[in-house]
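Missing here is one protein chain; the remaining ones are kept as they sit in the complex.
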Amino acid sequence: MENLKLTDKLSRFIVSWILLMIVWIAFTTSFAAQELLVGVGITAIIAFFTIPFFTCCTLTILSPTRVFYMIYYLFVFTWELIKSNIDVARRVLTPSLPINPGIVKFKTKLTTDYSRMVLANSITLTPGTLSIDIIDDTFYVHWIDVKTTNPEEAQKEIAETFEKILLKIF
Amino acid sequence: MTYIFYIALLFMMVGVALAAIRFVKGPTAGDRSVALDTLTTIMVAALVMLAYIFDRYIYLDVALVYGVLGFIGVIVLARYLEGAL
Amino acid sequence: MKKFIVIITLATLGFYLGQTFYELGFGDARFEHGVKDIYLEKTVSELHVANTITSIIVSFRGFDTLGEVTVLFLAATALGGILYKRRHHVGDRSVLFSASRIVRSGSKLLFPAVILLGVYVFVHGHLSPGGGFQGGTIVATGFLLMLLAYENFKVSHHVLSYIESFAGIFFVLFGLAGFYNGGTFLENFMPVGTMNNLFSGGVIPIIYILVGFKVAAELTGLIYTVLHEKD
Partner (left out) sequence: MSLLFEIIGGALILIGSIFLLLGGLGILRMPDVYNRLQAGTKATTLGGMSLILGVGFLKVEDDWTWMVKALIIVIFIAFSNPISSHALARAMYKRKRYPLIKNDDGNMDAYKEVSENIKKEDKK
């Protein structure tokens, strides 16, 4: 797809190899020598052929601070997910359906495709919001209970908690 | 302990029934797709639960494959509704 | 000239195959209580395979599986033949426009994992209720995801047909090796190993991997052809 330096390719290859190997161990759930051997071979082949697609990260993604922020992100995300479900439960179970839906937009500071995708997925799973589209750096978000249509305030309300952490990861 | 499974299966059954009502009622193709998406996730959870009840580890693989195929199926539907096919 | 050589080769092959099959004596063997007990017993005692269905499909009834694979191959060829002319009129887009960025990044990230899941299913065909057909279908579904998300995702038709042909040839070769060593098509001739290990079941995992590759290549080719036929 794009022209890459050899070091970039190698580093992408190693990252996707490691990740696929973890997935393989999770699929087989066994540490028998045969399984590991076959897994190393298969994942190496798949990682080699998917170098052009697997563009999210080079080896720098595995540095300790980033891994720490990833785990931190996971906790923040889980908490938001629980909050959003309580919110949904409240709205669904109230007989009068307290909703005030609309679509708002805001700009993001994130630059890479993958970080934007993670942010969009997180927005979908957090209280009352559903990401509809990203055009350049503008998010369009369906909000079940619109509090503001001003882009800056919407960004503060919806995305700031995740964006701060994602900027440190990617 | 067994009662928890009965209660959970009952809840899931009611959930499936409610989603199925939406699936039948529509009114648009999009609403039906949403219902299908919901049903897929509930069925994956139900398969995992059945794996525990029958104590078959293998059923977890089935649940995983069903999840993957269901996801791609919904993507196909969405792309069709978008007018891309 | 080329056609002549092909016809001669096919005729010779057909003659010898016919002779071999004639000498087999299909249906001569009689079992008093049907074959089910023998299958069940032989699966454990001779093949050391955890999944009885697998041993029946691939070993005892391997010839039927060859027929099934041939049916799939014929379907793929026929569809290719029907759509062949139109394919040349259309450009190289699988869908009219690419999906949104989120779907594209998501499918990029999921694609290797889906392929790995398919490979896992057909490599473990003799241990779990998977197998070549199922695994191959999952691999093809991974390609479907990419073809839907990107309008210009390329799959080489040549590579696909090479994979398909070689998998088919090796399937038949392993079957004939069974003739040579044991006497029936796809008779096991390799060490069977211990039950529930990955390297066990003799020839069965190899056949399933070949079937997996063949099915994956065929279905990917089918999906590719169908998606590119438009306008």
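In this document, chain identifiers A, B and C correspond to the written order of the chains, with residue numbering beginning at 1 in each.
Keep in mind that, in the parts below, contacts are C-beta pairs under 8 Å (C-beta built on N, C-alpha and C of every residue); 3 or more make two chains touch, one makes a residue touch a chain.
All figures in this text were calculated on a predicted structure; none of them were measured in a lab.
Colleague: Please provide the labels of all shown chains that the missing chain touches.
Modeller: A, B, C
Colleague: Please pick, from A:14, A:51, A:132 or A:167, the residue that touches the omitted chain in the full complex.
Modeller: Spelled out, the listed residue whose C-beta touches the missing chain is A:132.
Colleague: Of A:27, A:69, A:114 or A:170, which sits in contact with the chain we cannot see?
Modeller: A:27
Colleague: Contacts of chain C with the missing chain: which residues?
Modeller: Missing-chain contacts on chain C: residues 96-100, 102-103, 106, 109-110.
Colleague: State which residues belonging to chain B touch the missing partner chain.
Modeller: For chain B, the residues touching the absent chain are 1, 4-5, 7-9, 11-12, 14-19, 21-22, 28, 30-31, 33-35, 37-38, 41-42, 44-45, 48-49, 51-52, 57, 60-61, 63-64, 67-68, 71, 74-75, 77-79, 81-83.
Colleague: Touching the absent chain: which residues on chain A qualify?
Modeller: 23, 25-27, 29-30, 81-82, 84-85, 88-89, 91-93, 97, 99-105, 117, 120-122, 124-125, 128-133, 135, 140, 142, 144, 146, 149
Everything below uses one rule, namely that only the chains that are shown with their structure count from here on.
Colleague: Using Cα averages as centroids, what's the distance between chain A and chain C in whole Å?
Modeller: About 36 Å, centre to centre.
Colleague: What is the distance, in whole Å, between the centres of chain A and chain B, each centre taken as the mean of its C-alpha atoms?
Modeller: 23
Colleague: What residues in chain C touch two or more of the other chains?
Modeller: In chain C, the residues touching two or more other chains are 117.
Colleague: Residues of chain B that contact two or more other chains, please.
Modeller: Residues of chain B never touch two or more of the other chains.
Colleague: What residues on chain A touch chain C, complex-wise?
Modeller: By the definition above, chain A touches chain C via 16, 20, 23-24, 27-28, 32, 34-35, 38, 42-43, 46-47, 50, 53-56, 113-114, 116-117, 120-121, 131, 133-134.
Colleague: What residues on chain B touch chain C, complex-wise?
Modeller: Against chain C, chain B makes touches at 58, 61-62, 64-65, 68-69, 72, 75-76, 79, 82-85.
Colleague: Which positions of chain C touch chain B when the two form their complex?
Modeller: That would be residues 95-97, 99, 103, 107, 114, 117, 121, 128-130, 134, 138, 141, 144-145, 148-149, 227 of chain C.
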